[in-house]
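Every protein chain except one is present and positioned as in the full complex.
Chain naming follows the written order as A and B, and within any one chain the residues start at number 1.
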Amino acid sequence: MFKFVARRILMMIPVLVGVSFVIFSMLYFAPGDAADVILGDQATPADKALFRSQHGLDQPFIVQYLRYMEGVITRGDLGTSYVTRQPVTVEILQRFPTTLKLAALSTLLAVLIGVSVGIISATRQYSFMDNLFTSISMIGVSMPNFWQGMMLIIIFSVALRWFPPSGFSTPMHWVLPVVTVGTNASANIMRMTRSSMLEIIRQDYIRTARAKGQTERVVIWKHALKNALIPIITVIGLSFGRLLGGAVLTESIFSIAGLGKLMVDAIKLKNVPLVQGGVLFIAFVMSLVNLVVDILYSFADPRIRSMYTRPRTRKAPAREPA
Amino acid sequence: MKKKTFVMAGVILLVLAMSVQAADTGKKLSDTLRVATWEDLKTMDPQASNFASNWMVQLNIFDTLVFETQDGDVEPRLATEWKFMDDTTLEMKLRKDVVFHDGSKFTAEDVLFTLKRGKANPISASTFASFDTDNTVIVDPYTIRLKLKAPYAAVFNTLSSGRGSIVCKAAVEKMGADAFARNPVGSGPYKLAKWLSGSEIDLVRNDNFWGTKAITKNVIYKVIPEAANRVIELETGGVDGVFDVAANDVKRVKAMKDNHILMGDSARYMTLTFSMKDQLLGNKDIRYALSYAIDKKALVDSVYEGTAAVATGMYPSTVYAFKKEGMIPYDPVKAKELLAKAGYPNGFTMNFLIENREADIRLAEIIQNMWAAVGVKVKLFQMSASTYTAQGNKFQAGMRAGNANEPSNILIIYDSAFGERLEPNDTWLDKRLAAAKTIYDSKKRAAAYGEIQDYLYDVRYSVPLAFTPVIYALSNKVEGWDCDPLMMIHMAHVSVYQ
Partner (left out) sequence: MSDTAAVSVKMKKRGQFKEIRRRFMKNKGALLGLCFIVVLVVCALIPSVIAPFGFDDQNLTQRFKSPSGLHLFGTDEFGRDIFSRVIYGCRISLTLGLVSVTISCGLGIILGCLSGYYGKIIDNVLMRIIDIMLSIPNILLAVSIVATLGTSFFNLMLAIGIGAVPGYARIVRASILSVKEQEFIEAARSNGASDWRIITRHIIPNCMAPIIVQATISIASAVLSAAGMSFIGLGIMPPTPEWGSMLASGRAYIRDYWYVVTFPGLAIMLTVFSINLLGDGLRDALDPRLKT
C-alpha cells in the first residue's frame, strides 16, 4: 500500500510541472502583461518599463519560468502577486477554506440527492418515479448556474427573506450557494449511480441472493450498492475535484470570496504569479483527491485491495520463552 | 375651569413625554455603518493605488496636506498655511498635534518621504512628475518648502488627491512597502481593523484623531461585485449604503419605503475615442460623419434610463473651466454625404474596442447599430485593459470612461506623450496643453482651457457621449453622506440610526 501511494505521489510531479509550464506559456504569449493592466493607461512607457524591470517581466521566457519554478521547488514560494504585493501562498490560503467548504457541502448534497435518486431510478426503471426524478434532476443540470443562482436569490432572499443574498460567513449564507452548486453536481452522480446499479442488478449473483430469500432491501444495500460503488466513487471524486477549482459563476453571483473568482480575475489581470501558484495548488489538491479516491477503491473492492497489499505473514516472536 | 387646565396640562405632559420617547428611540445612533462596494481594494498603499475603489477607503485612514473643494477653494488639513515663495517654490506650515495610528508624531519628514516614494513608484510616478523632491527642503519639523520643476497650477489638486495621502515614514521603513500595503498606518479618522481579502474591510474609529472624531465607531465595506446584488443587500437590510448603483435600479430604490437615492453631478463622462494612427480615421470628414451618425439623445436615454445627460462639451460640466460646445447634432443624411465625399459611399468595416463593463457594452451595441445604418460595419472587441493597451492601438474606435476632476488629468489622453489610445501627435495641441498646466492665474487658465476645448470639439479626435451622474442608494437611517462626485465619501461625517 505504501509503495503504491509513494509511486503515485512521485508521478504527480511531472504532471504538476507540466501544468505550470502550460499555464505559464499561455500567459506569456497572451497579449499584454501586468505592467499594462496595473499601471493603467495614464502611465508613460517609461513607468511601464520601470515596473517591468522591477518584476522581471522583461526577461526572456525560459528565465522567467525557471526562476519561478526554482522558487517553488527550493523554498515552496509560490511567488508574489503583482497586484497586491502579497505572497501568493497567503492569498490562496485565505480563499481556500471558503472554496473547500463550498465544495465539500455541495458534494455532500450532491451525493445525498444523486445516490438516493439514482437508486430509486434504478430499482424502478422506467416507472413514473424514475421518470419524474430523472426529469427534475435533469432540469437542475440544464439550467445555467448563474441563472439558477439569481432565481434562488430573488425567490428566497428578496421575496421570502429566508436567506441572505450574498457572502458566505454564516450557515444561513451557505444554503443558497450550496443548493445551486449541489443540484448541478448531483445529476452526474445520479446518472452514474443509476447506470451502475442497473448493471449490477442484472448480475447473476443478485438473482442468487434473491432466490436465497433475502429481502429486497438487503439485496440492494448489502450486495448491489457495495459493488456498484466504484464508478460512483470515481464520479464523486471528480466532481469534488472540479469544484475545488472554484465554482466561478456561483462565486460571482453570491459574492463569495473563493478561489475560482480569484483565479479568473488573476488571469484577466495577467497576474502571472497568482495564476501559476493558484493552478499549481489546485492541480496538487485535485491529484490528492484522485489518490484518495483510488485508495477508497481498494477498500470498496477487495480484489483491488489485494493488488496493492502484500499478504501479512506472522513473524515469530523475537524473544524465546526462557 | 380648573379641571380643564388640569386635563390640558396632562395632555401636554403626555405629548411631551411621547415626543421625548419618540425622539429617544428614533434618534439612537448605531455604532456600525455597513456599505456595499463594487470591488475589493488591491492595496492600502496610497502611492501604489490606481483605482477609485482603493482611495475610497484609504481616504478614511490617511490625511492629505490640503483639501480642494468642488469650487476650487483649498482648505487646510495636515498643512495649516502656505504661500508661494516664487513660481516654483511652495512653503507649507504643518500641524503640530498630529499622531499616526502607531503613535509616532507627524513631521515634515513624513511629507518628504511620501513625495519621494510617490515619484519612485511607477504606478504614481507620472502624478508627481512636476515635483522636484531633490530640491525640496525641510526647514524645520513643521515647515517644508516644496520645489516644483515648473509652475504647476494643479499642485493643490494633486496634493489633495488620493496619491497625496501622507504615510508614516517610520512604519513604512520598519515593515517594508509590501507589508504596509496590508497594514496601513495613517493619521486619519479611522484605522484598519480587519481585512478579509475579497470579502470585507472593517474600519474602527481612531480616538486620537487630530480633528473632529468620527461619529460612527465601526465602518464595514462589503465587497459585492454584482450591481443588482448590492441593491438587494440594501433591500434586505444587509447594508445601509450602496456605492455605484446601476441606472436601472434607480426607480426601484426610489419606490422603496426605507431607502432612497442620492444622485448628483459627477466628474464622470463617457467618450468615444478615435485612433489617430489609423489611415481612415485620419480623415476629418470620416470622423465628422461618424459623429453625426449617432443619435446621442436616444443613446444616452436608453443606456442610462434618463439619469445621465448628453455631453455638451469635451468634459463634464462640473469640472473647472468647462466650456459648453453644444451637442453634436444627429444627422445620418449628412453622415452618408461625408462618407461618400471621403470616398466611402458604401461604408467600411471598423474595429471597436470596449472594456468589460455593462454601460460600455450597451453604448457600443447601440452605436454599432446606428453606424450600420450609414453603412459602417463595426466589429466589437471586448477585452480587459491589459490586453487592450498591449494591442497598441490596433483598434480604430474605443470607449473611454473618464473620471478625473482636473482638466490637465482629463485632457492627458490627447497628449502625444501619453500614447496608447488616441495618439493624435498634434504638436499644436501638445504645446497648448503643456502651457495651460503652468498658468497660475485663474482667468487666463480658464481661457486657455476654453481654447483647447473649442479646438478639440472641432478636430473631433473624440466624441463625448454622456455625462454620467454619481448614484448612491442609502437607507433612510443614514445621515451626513455627501453626494461626492468622485465617490470619495468621508465616513467620519456619516451617522446611521438603529
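To be clear about the criterion, a residue touches a chain if its C-beta (ideal position, glycine included) is under 8 Å from a C-beta of that chain, and two chains touch if they have at least 3 such contacts.
Everything numeric here is computed off the predicted structure, so don't read it as measured data.
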Option from A:Ala34, A:Ile267 or A:Val293 whose C-beta touches the chain left out: A:Ile267
Candidates A:Met69, A:Val141 or A:Ile295 - the one touching the absent chain: A:Val141
Selected from B:Asp258, B:Glu358 or B:Asp458 as touching the chain missing from the view: B:Glu358
Per the touch definition above, residue among A:Ile23, A:Ile189, A:Ile233 or A:Ala257 touching the missing chain: A:Ile23
Option touching the unshown chain, where B:Ala179, B:Ala298, B:Val333 or B:Ala435 are the choices: B:Ala298
Interface with the unshown chain - residue positions in subunit B: 227-228, 246, 248, 251-252, 295, 298-299, 301-302, 356, 358, 361-362, 364-366, 368-369, 372, 379-383, 387
Those residues of subunit A which, in the complete complex, touch the missing chain: 14-16, 18-19, 22-23, 26-27, 29-31, 125-126, 131, 134-135, 138-139, 141-147, 150, 154, 158, 191, 195, 198-199, 202, 242, 244-246, 248-249, 252, 260, 263-264, 267-268, 270, 275, 279, 282-283, 286-287
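Criterion: only the chains that are shown with their structure count from here on.
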Intercentroid distance (Cα basis), subunit B paired with subunit A, Å: 40
List of subunit B residues in touch with subunit A within their complex: 40, 42-43, 45, 48, 50, 122-123, 125-126, 177-178, 181-182, 196-199, 222-226, 228-229, 232-233, 235-236, 238, 384-391, 409, 412-413, 417-421
Residue ranges of subunit A in contact with subunit B within the complex: 30-48, 50-51, 54, 80, 83-86, 91, 94-95, 150, 153, 157-158, 161, 164-169, 252-255, 257, 261-262, 268-270
